[in-house]
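Quick one: this structure, given as C-alpha cells, is what I'll be asking you about.
What you see is the complex with one protein chain gone and the rest in place.
Right, chain A next:
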Amino acid sequence: MKKIIVEKLKYRYPMTGKLALDNLSFTVEQGELIGIIGANGAGKSTLCLALTGLVPHFYRGAYGGKVVIDGLEVIKSEISELALHVGIVFQNPFTQVTGSKLTVYEEIAFGLENMGLDRSEMTARIDEALHLLDISQLKDRDPFQLSGGQMQRMAIASVIAMKPGILVLDEPTSQLDPQGSDEVFKAVRRLAKEGMTVIIAEHKIEKIAAYADRVLVLYNGRLIDFDTPHKIFSRTDLLSYGVPAPVYTQICQALGIQHPRSGTYPVTLEEAYLAMVNQHGDSLC
C-alpha cells in the first residue's frame, strides 16, 4: 500500500528567490524506514515539513505539485486532521515541550488528551512509549529540567504515543550520544516492523546505512536518487552532492571489496567484515 505519494512537489519559502524543494516525485510503502540525506540547506527539513502539511499550511510560500499521505491530499486537509495520520519530531527538542505540563508523563499525555483517548488506553500507550525510548525512569521529572538528549527522547515518545501511521523525524539524534542514537534507531526500526512508516532526515550516515530500507538523496532541493543504501552508497559521485559514504563503504571501495553478485559495496561494519572474510578468507585466518 502506498503510504506517501509525492508528485512534482515544488516549494519556495515566502520572500526567497530559490526553490527549497524542486520538482520532487517519489512514493513510500507502508512499514518502510526511509532515510533522507543531503548537505546543509539541501531541503531535508523542508521536505519533512511538506510531508506533514506544515508546509504550506503553516509557512505559506509558493507551492506546486501534490503530497498525498494515507490517502489525504495534504493541501486540501486541515493540519489537525493530518496530525492524526502523521507525527513529526523537530530538531530542537526544547521548543517541543508544551510548557503546560509538570512531568514527563503528563507531557506525553498531552497529544493523547487532545485525541480524546480514554484513560486506560492513555496510560498503556504512555508506558509503552516510555519503555520503547528507555526513559521510564524520567517519568516524574520536570520536562524543562531534562538534558537535551533526554528531552529529545521525550519529544519522540510524545509523538510515538499518538501512534501515527507515518512518523517523520528531523535529525532526531542531534543531541544524543552514540549509544542514545543507536537506541533511537533501534526503537524506530521496531516501529517500522510493526507497520509504522518512518521518515528520518539524518546527518549520521552510518546509522542511515545500517537501519534504512531506502535512502533519498537531496541536493539543492532536487531529488538525486532514491534507492537501497547499497545502491546509494556505492555511487562514486555521492561526495559531489555533499554526502560522504559510510567509512566502511569507503574502505571497501578503496580495497575493491564488493558484494560478488550485486556489485555494490558493503555499508555496515558487519557487512564489510563478512565481505572481507569471503574475499580474503584464507589470508585473514
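Criterion: a contact is a pair of C-beta atoms (placed from the backbone, for glycine too) under 8 Å apart; a residue touches a chain by one contact, two chains touch by 3 or more; residues count from 1.
One rule holds for everything that comes next: contacts and distances are computed from a predicted model.
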| item | value |
| --- | --- |
| Per UniProt record, name of the chain withheld from view ["Metallophosphoesterase", "Molybdopterin dehydrogenase", "Energy-coupling factor transport system permease protein" or "FeS assembly ATPase SufC"] | "Energy-coupling factor transport system permease protein" |
| Hidden partner chain, touching residue among A:62, A:102, A:124 or A:277 | A:102 |
| Option from A:69, A:88 or A:104 whose C-beta touches the chain left out | A:88 |
| Selected residue (touches chain absent from view) among A:118, A:194 or A:237 | A:118 |
| On chain A, residues whose C-beta touches the chain left out of the figure | 52, 54, 58, 78-81, 83-84, 86-88, 90, 92, 94-102, 105-106, 109-119, 122-123, 142, 144-145, 158-159, 162 |
